[in-house]
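The complex appears here minus one protein chain, its other protein chains still in place.
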Amino acid sequence: MIRIQREDFDIGAELASLTDGNARIGGLAMFVGLVRDRASQGQISAMTLEHYPGMTERRLGEIEAEARRRWPLEGVTIIHRYGRLEPGERIVLVATTSSHRQAALDSCAFLIDWLKTKAPFWKLEEGAAGVQWVEARESDDQAAERWKK
Amino acid sequence: MIRIQREDFDIGAELASLTDGNARIGGLAMFVGLVRDRASQGQISAMTLEHYPGMTERRLGEIEAEARRRWPLEGVTIIHRYGRLEPGERIVLVATTSSHRQAALDSCAFLIDWLKTKAPFWKLEEGAAGVQWVEARESDDQAAERWKK
Amino acid sequence: MKLLYFAWVRTNIGKAEEEVAAPDHVQTVEDLLDWLATLGPQYAAALDRRNVVKVAVNHEYVEHDHPVRPDDEVALFPPVTGG
Partner (left out) sequence: MKLLYFAWVRTNIGKAEEEVAAPDHVQTVEDLLDWLATLGPQYAAALDRRNVVKVAVNHEYVEHDHPVRPDDEVALFPPVTGG
């Protein structure tokens, strides 16, 4: 299940809909990214997430499909917000379920690593010194690179 | 925060109390283990978790302390249930928060891997053929071994 | 050809999208970027760090030697920073 939305999401409700009624699930792994109040250039007061509607859904669909090819997953949920978000707000949720713990954990890490380098989102940070587009980080490329086969 | 309890827990509420009001958090990673309806020897109808009160809390405290030594964590929650659980029920939750995504993901995987091989819990499965103590799995030892330094 | 701009490519150029009729010699992404850079200083500034500009043609990431056609949707943007 993939959703791109402006609104916040309810972690408990999302995870419940991913697991309820499926007793083949042995493990549920989740990652949630949140807006921090500081970035490389100091305090930030908010950030605005821009994305490429249409392409975003396609790329995330491919990332989910790739995860399902690599691991025996029962379910996948990806939710990514766009628009203006303040520190402490949720940005993204990825969650996976599997009969096996390791498959859930690894696929969850894979999804967020690939999403970060492949899904067309961009962050504009608002700080004391004005607004600034976030630069892509080499560590994110390296994290995604780990999963190359 | 470590809790050993018979009752179920509310994932959304637990994660909220781990993250709310802390805008230094950039990433929240979580793993939840659930009772599956089948195990190595076929269908299971329930399992009973036994533990060693006193030692359990100490070992989990040490595992949390080790995670905090290795990664810059904002918060850690470990909840493990005991008693009789049916398929689909939650057994364990581990969750970590950090300013960095990788620290949250890695420490969460570390916590569940070490918990599985170090916390004094034992599972008794009920199936069609009667009850049976779950055998420790070598793959769990190997998973814990990855984190040896 | 429909062009879409995101993040600082968008803010530099000053618009989010436009319909363009590129000259016939524009056969690849590279040709397109060369031609766009001649359309004005804001385009030149947006495309200055040429090797950093990522390109998607019809929602697929492509390299700069990829062909472009008049009915393509071509998007230009910096490296992504979501998640």
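Letters A, B and C mark the chains as written, and numbering starts fresh at 1 in each.
As a convention for this text, a contact is a pair of C-beta atoms (placed from the backbone, for glycine too) under 8 Å apart; a residue touches a chain by one contact, two chains touch by 3 or more.
Bear in mind the structure is a predicted one, so any value in this text is a computation, not a measurement.
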Among shown chains, those touching the left-out chain: B
Of B:L15, B:I44, B:V76 or B:I91, the residue in touch with the unshown chain: B:I91
Sole contact to the chain not displayed, among B:I2, B:A23 or B:V134: B:V134
Interface residues of chain B (partner: the chain not displayed): 33, 49-52, 54-55, 58-59, 80, 91-92, 112, 115-124, 133-136, 140
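The working rule: only the chains that are shown with their structure count from here on.
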Chain A and chain C: spacing of chain centres that average the CA atoms, whole Å: 26
Centroid spacing, where centroids are CA-atom means, of chain B and chain C in whole angstrom: 48
Multi-chain contact residues (two or more partners), chain A: 33, 112
Junction residues of chain C, two or more chains touched: 83
